[in-house]
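Up next, subunit A:
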Amino acid sequence: MKNKIREVSVLFIVAIVSAFLLSFVYKNTKPVIEEYASKTLNENLLKAFPDSQVHFETVKNDTLWKVYKGEAIVGIVFRNGRRGYSSLIRPIVGVDSAGRVVKILIPKEGLAETPGLGMKVTEGWFQEQFSGLTLGEIWLRGDNENGKIDGITAATISSRAATAAVREGLEKFKCYLQGGVIEGEWYVDDLIQLSGVEDVEELIEDRLWKAKDRFVYLSYGEGFISQVGVLVSIWKDTVLAIHIQCPEEGMEETPGYGTMVASIEFESRFDNVYIGDIDEVDALSGATMTCEAVKKAIKSGYEELMGGSE
Partner candidate 1 sequence: MLQLSPAPHITSPKNIKKIMYGVVGALIPVLMGSIYFFGWRALFLCSLSVLSAIFTEWIFQRVTNRDIRCLDGSAIITGILVAFNIPVNSPWWLPVVGSFFAVFIVKQLFGGLGYNIFNPALAGRAFLVASWPSLMTGNWTPPINGTLSGIPVLDGMTQATPLSLLIMKPNLNVIQSLNSPTMIKTLFIGNTGGCIGETSALLLLIGALFLFIMGYADWRISLSYIGSIFVITGIFYFLGVTPVNPVFHIFSGGVMLGGLFMATDMVTSPVTLKGRWIFGICGGILCVILRLWAGYPEGVSYSILIMNMFVPLLDRLQVRIFGR
Partner candidate 2 sequence: MQLLTFKGGVHPKYRKELAKDSPIKKIEPPEFIYLPLTQHTGIPSKPIIEKKDEVEVGMKIAESNGKLSVPLHSSVAGVYMGLVNWPHPLGGRKEAMKIKLDPQRTFEWKEEERDVDLFSEDQIIEIVKEAGIVGMGGAAFPTYFKMKVPPDKKIKDLIINGAECEPYLTADHRLILERAEDIFKGVEILKRVLNPERVWIAIEDNKMDAIDRIKEFSSSYPWANITIHETKYPQGSEKQLIQSITGKEVPEGGLPFDVGAYVQNVGTVIAIYEAVCYSKPLYERVVTVTGPVRDPSNFLVPIGTPFEYLIEASGGVFGGTMQIINGGPMMGIAQVYPEVPVIKGTTGILVQNEKETLEREVSPCIRCASCVDVCPMYLMPTEIYKFIELEDFEKAKELGVLSCMECGGCGYVCPSYIPLPQHFKYAKAELMKEKK
């Protein structure tokens, strides 16, 4: 018994000492790390919207920024992701007030496309093609008559994904250029994005909407700490797309773990999934509870809302 106490106390002391040491290091490095992060972000934003007189205001963390020149909004910068060949391609796109792409930037970091093929989306010549294009023109030449983008030879998937990420992001966020912000609940701007059209018919207040060719519903699931909201667009039995409430929109899951589910990459895992197969979607490691909450929200919302309306 005495031995046991000794053993445990040694472990305890070691742990205490290491905790003190770590908190000291953390305290000293945190400001440096944060400063660097904001510096890089600012640099990237400036690359996407090169104008020395502007400043950026974050609308959604890591996703949307408004660009101010003095008091006036002169454009937006957004970041939108689309799955490429083997990773999520997330271009940072600067848009001027006319809805024209100023510049795009696809950072190498976190990108795992095939070197020499898909990785070429990070090359200047590819990104420069986007400058000055409007919504209808952001297509690969082969895919659309108005397309003005030359794909990368032998890397169609990656170039198509990069192009689509820019186009879809532009479509999604262009409302911020007119009138500024859409007022209302957290899901309102995403509702427009998910319904595909601007005028939707509200079937059940704040819960269920009908668009031209799909339904959109809002549902909540019990997460690790809080309720997690999920906006789901669905047609027949197939989930078309989902949007998960992100921390900026009021989700209160464990930062760095639970909140990770509110990523475009995770959301894209639910694209075109049959409702019965929702459980098969891979969870994020470290955020099992929150992922379960999302899945539960999708399923329970479906049963509750769609069951009655059809």
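Basis for inclusion: all candidates are chains of the complex that A comes from, given by their letters.
To be clear about the criterion, a residue touches a chain if its C-beta (ideal position, glycine included) is under 8 Å from a C-beta of that chain, and two chains touch if they have at least 3 such contacts; residues count from 1.
Quantities reported herein were computed from a predicted structural model and do not represent experimental measurements.
**Q** Quick one: in this complex, who touches subunit A among 1 or 2?
**A** Among 1 or 2, contact with subunit A goes to 1.
**Q** Could you please specify the touching residues of subunit A with respect to candidate 1 in the complex?
**A** Interface residues on the subunit A side: 85, 114, 116-117, 140-142, 150-151, 153-157.
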